[in-house]
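Have a look at this one before I ask anything.
As you look at this complex, bear in mind that one protein chain is not there, while each of the others sits in place.
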Amino acid sequence: MEKNKTYLLASILVMLVLLSLSPQVAAQEESIESLTESVDSLGTALTFVWLLLCGGLVFLMHAGFSLVEAGFTRAKNTANILMKNLMTVCIGVLIYWLVGWAIMYGDDVGGIFGFSQFCLSGADNAIWNAWFFQMVFAATGATIVSGAMAERTNFKAYLVFTGLLVAIIYPVYGHWVWSGTDLALLTGDGSWIVQMCGASFHDFAGSGVVHSIGGYAALAGVIVLGPRLGKFKNGKPQVIPGHNITFGFLGVLLLWLGWLGFNGGSTLDGSDAFMNLAVANTFLAAAAGAVAAMILTWVKTGKPDPSLTANGVLAGLVAITAPCGSVENWAAIVIGIIAGAIVYAGVMFNEAVLKVDDPVGAIAVHGYCGTWGLLAVGIFSVGMGNGILDGAVYAAGAPGLLYGGVNQFIVQVVGALAAIVWAFVVGLIVLS
Amino acid sequence: MEKNKTYLLASILVMLVLLSLSPQVAAQEESIESLTESVDSLGTALTFVWLLLCGGLVFLMHAGFSLVEAGFTRAKNTANILMKNLMTVCIGVLIYWLVGWAIMYGDDVGGIFGFSQFCLSGADNAIWNAWFFQMVFAATGATIVSGAMAERTNFKAYLVFTGLLVAIIYPVYGHWVWSGTDLALLTGDGSWIVQMCGASFHDFAGSGVVHSIGGYAALAGVIVLGPRLGKFKNGKPQVIPGHNITFGFLGVLLLWLGWLGFNGGSTLDGSDAFMNLAVANTFLAAAAGAVAAMILTWVKTGKPDPSLTANGVLAGLVAITAPCGSVENWAAIVIGIIAGAIVYAGVMFNEAVLKVDDPVGAIAVHGYCGTWGLLAVGIFSVGMGNGILDGAVYAAGAPGLLYGGVNQFIVQVVGALAAIVWAFVVGLIVLS
Amino acid sequence: MEKNKTYLLASILVMLVLLSLSPQVAAQEESIESLTESVDSLGTALTFVWLLLCGGLVFLMHAGFSLVEAGFTRAKNTANILMKNLMTVCIGVLIYWLVGWAIMYGDDVGGIFGFSQFCLSGADNAIWNAWFFQMVFAATGATIVSGAMAERTNFKAYLVFTGLLVAIIYPVYGHWVWSGTDLALLTGDGSWIVQMCGASFHDFAGSGVVHSIGGYAALAGVIVLGPRLGKFKNGKPQVIPGHNITFGFLGVLLLWLGWLGFNGGSTLDGSDAFMNLAVANTFLAAAAGAVAAMILTWVKTGKPDPSLTANGVLAGLVAITAPCGSVENWAAIVIGIIAGAIVYAGVMFNEAVLKVDDPVGAIAVHGYCGTWGLLAVGIFSVGMGNGILDGAVYAAGAPGLLYGGVNQFIVQVVGALAAIVWAFVVGLIVLS
Amino acid sequence: MAEMSEMRKVEAIIRPMKLEEVKSALADAGFVSMTVIDVRGRGQQKGLVQQWRGREYCVDLLPKTRVEVVVPERDVDQVVELIRNTAATGNIGDGKIFVIPVERTIRIRTGEEDDEAL
Amino acid sequence: MAEMSEMRKVEAIIRPMKLEEVKSALADAGFVSMTVIDVRGRGQQKGLVQQWRGREYCVDLLPKTRVEVVVPERDVDQVVELIRNTAATGNIGDGKIFVIPVERTIRIRTGEEDDEAL
Partner (left out) sequence: MAEMSEMRKVEAIIRPMKLEEVKSALADAGFVSMTVIDVRGRGQQKGLVQQWRGREYCVDLLPKTRVEVVVPERDVDQVVELIRNTAATGNIGDGKIFVIPVERTIRIRTGEEDDEAL
């Protein structure tokens, strides 16, 4: 009996402990659950904060574009240029809300475009956040065109063109690349192009979606428009100097800063550490582009050319926009250097051979260097999960040429061509 | 005995498990507690980071104001205007530290003003954070006045007026609206006004506290000061063109960007997802305001007017400042459009009828559109917790006229009138 | 037997409960661990986001410097100044990647310099983040020199000097102060200097590392270079007015904003609440510096001098950079006021006594006020853990003179002298 | 060559802020045509003391406006009088009027000469 | 003093956009030297209506360019003719040419006078 009593006592003890423990464990279960929720929503909040601020930086790029365009053209056209740029933003905001987002991120129609959520119907805070970040990109694409067409565009026609760009040209190509749907023409697993190439097109922050589209639409515009009065005399390009280099350089620095948001924010996740790689690469490429352009003009003309050096910064930035999350630091520098060379050659080529008049070099910067950036992914990409990309979730999937891969390069060529054809052809049609 | 032994063994086993489990559970309890703390303090840290950065964006608005005022006035007054604006910030910082915060957020005295924490005595990091964010707002309110009074104010008198604005005029009204005390004249549950109206006044980010106060104080200032020499000839307003439209437009874009922080930060919580709604609405209203003002001037004068279009952006921003967290996207656009019309009409009315000279349109932009923004809350507010505001914690409490409510509109009218009377009357007294 | 059965049943029950409980507890253990990890990595993510954005603000300071230098000098040198400033950034980015980081943060060699991680070899996202934030600081140090040497420097020589500054002069001193190694000359516990002085040198965000180094290297540069043609006539300083005060003032406001990132980010931790104290003190000192400089010039010359008042803002900012996380609000104001006086006296002294020509006042602002900031730590420091610094982890360790300590002051004097000697002497050697 | 001495250019250097007044006084009297140039000048008037970075310096060439009107000799007196009456403030720095002979005057548009050209 | 009447300053007020044309026409005929000034002027041409903040205002002095060429008397007719031919558009506002006597002409560099100085 004694023993039994002992057991009894022990058992009771145990039960008491258990009884006290069991609800405690259950309560802990609950607090863990609520904690997990808190942590999750804190992660979401961090992403919201990050993307709003990055979006703000991208918005600042409009100030940058305005200044570059005003500074690098003649004083008499300043008011006109500024109005055009301001209206580009305003129309961008309104039209991307009305239509653009719906075409880009609405329910997929055959991988070609989206079609729902017009006027952001049914939006919640996550959608407003995403819309804001995407909207500033769309407006940026549109504003590129204004630079190339500066000093001679009819204001009304320009407004209409901008509206169509933000409503259709930009978001359709954007849908192919960033919509994330299975059929998305250039990136969806179910797309015939992706399956054919054996890799998915990668355009991190928009060398293609934003810059190529803007740049080649600008080319179309410039061709339809013709050069400024007096730009060519007997076929020879004449110099029409800008009027305020301080505005131009301030603009370039604001654009550079804006790119911190442009590329840094494009992982779309405040907790994705690879934003740091993207930003480091962005700054390296910009600096390399500027130095390359400066040295080139120095060698070619005997003195470093300020406005082409400024273009060199932008060239590096545009080119690194697609590959910044997929390549090593040294590759970013190489990409920037080549971009600096491309922008110099491109500006000269446009003037001397194509005889198109692009006052601020928008076509060479955004068009040509945008294409170069897309191809650079296919050349320098480390491949998601390899080497420095261990743990990365948003980078080019396959390694580039230099790392033994071919598929990624092929699909980049296809995507780059698609951007050129789409923006240029539709641009031409719309304009004429 | 065997059985007993079995029991014994079992019990011992159980106890061992229990003994090992109990401290584990206790330890988990502790880690859960410390985790909860970490998560909480991480949430606080996110708020700190968010508000510092938003405050930085609001601070950038001073650059914006300086540029708009310098660009839209004559070159000969530039140095004077810039000094005035810079000193506004400096005095704002110092006086809001010395007195302003104490009057606005110090211990409540009958719902009318605060009175403690002078010189931020006893401050900790949470207070420094809050002070910083509030201080940039106060300085913004003060700088509005400088725009209207540009090109003719005595520097010393201006400095004194700015000091009084930041020390008294601004924080007293701010206390009525944002102090959060139970008796706070316009928003506290215990205030007779709130009880009488049956709803609490709502001014999200300061259409009233910042812009109306600044705008109507400016009106008082402008009346006391009289117009610039040559502004009116035989009572007819003369044109005095600005000297640098690039500065003006750059200023407008910086102001627009600043509003991201102004409205986005005003939930005062880095984890409040409704910052996204606020920002989206802010950008929609700004764009709508600009388009409206542009079209209006186009129709009325035959060409789109750059500086009035720029005012249109600001009009939309000022108007959406109060309602941005309480209304739907389409309403934000409507509010912006009407603000664009108000600013055009207001500028013309001020010149032609009131015969006051406001070089940059500060009274129409901040005063009239500020009032409109406050009323718009009473018209378009969805009502906290309803529809898209499900889960919102900082929005207008009751639905607006369009959603069947009346009380909110009434209290908004009262609050808007209070701002006009307070700023205008005290402004007049101080100035004369 | 019945009893036994009871026991048996009870025990089985207990065991069942236990069996169900034990894995639950284990599972909770796991979720707690994974939660802890999530929280940790969220904290890291917040730091990443915070430092990228603060770095962006610091980058904006390059726009600020460009504008101040261009605006406060003659129009004919604008293009040259802008090119120099742009190239400073570009070279800063590339050289700090190539060499600077390795010398500053690489494996310690005797407390004097680092030597590893050239080209950021082996970098991960944490390194890229840290590199980015440090890089913008390094480039800032370099750009200070361009201001002092404006309007007469050979472009090629300047580029070389900038390269050496970012590769060697800056990172070596930086290693002494910020490398965190045990032997680090001025801050490591194992350093003979620290042991001798009995306290560790404290330079929160770089009154010494960035501003003194830049300022005294500039002094060396200016002496080697000689004054601008026509700056002195028979030994008497002549006035060479700047050409665009709007650019100058815009630059100052951008610099001020940049300092939010400069000082705010320098706790290097997104969750360190003392960023708020740092920012509040920063803004108070800037405002106080401006007001002091304005009043001084007003009293001395009969009218408030715009460009010296603008210098006053910067003086306050430079001076508060070292002490901002270690002093009380009122002390920040006192530090700012004295800085405002120093900058006025320093500019006059440089011109009238030293006969050096510093067009924008860079030596007085960054050199003299940088030194003052370092000494101010030794005077006003509250001492880590004391009073308002309860819980602080990155502040001056010991109390300053006013709080009864002497050691901190002594080590600040040593560190300040080290900066002067190192930057000035090596600057002279490199330049000649 | 007969008309040689019959045309005169009246060059009046005035204060910039007087331009509007002079312009309308001349226009009211029928002399609408004129050419205006921004010049800087000094005479008995002291320069302007300005300040930059805490030091004073003297701008000794002050901004002035030069109004040039070409008229037949017979109108010179009236034009001079009109300008004098509107441009004078009585303070040093009011400016000067110079009358310069004009040999020929041609209207580019039509080729008309002299009197008809004005 | 013999050459006194032999030098003339031809002052042509033209439209700014015609400057290039006038310049090359003169240069082609051997008159390379010239001085150019930006002026504002009004004549029979109405002012320009501009807009600021929704209100119109009239800029009644229009931007013009003045080309001044000093030549020996014998070349005056040719220079006048050249300018007239290139600067005329046939619309109001084409401008005027004034011929003013020059007593002496000195080249600063060498001190040469008159004909040799040009």
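The letters A, B, C, D and E name the chains in turn, as written, and every chain counts its residues from 1.
Here, a contact is a pair of C-beta atoms (placed from the backbone, for glycine too) under 8 Å apart; a residue touches a chain by one contact, two chains touch by 3 or more.
All of these numbers come straight from a predicted model, not from anything done at the bench.
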Sort through D:Ala25, D:Ile83 or D:Ile106 and give me the one touching the missing partner chain. D:Ile83
Considering the whole complex, not just the chains shown, which residues of chain D touch the missing one? 8, 12-14, 37, 39-44, 60-61, 64, 66, 76, 80, 83-84, 87-92, 94-101
For the chain that got dropped from the picture, name the residues of chain E it touches. 7, 9, 23, 32-37, 70, 100-109, 111, 117
Contacts of chain A with the absent chain, listed as residue ranges: 237-242, 297, 300-301, 303, 305, 307-308, 344, 347-348, 351, 361
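Assume only the chains that are shown with their structure count from here on.
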Hey, what chains does chain A share as contacts with chain D? C
With centres defined as the mean C-alpha position, give me the chain B-chain D separation in Å. 54
Any idea how many Å lie between the Cα centroids of chain A and chain C? 31
Separation of the C-alpha centres, chain D versus chain E, in whole Å, is 18
Which residues does chain E have that touch at least 2 chains other than itself? none
Which chain B residues sit where two or more other chains touch them? 4, 7, 11, 14, 18, 21, 25, 28, 32, 35, 39, 42, 46, 49, 53
For each chain, which other chains does it touch, given as pairs? A-B, A-C, B-C, B-E, C-D, D-E
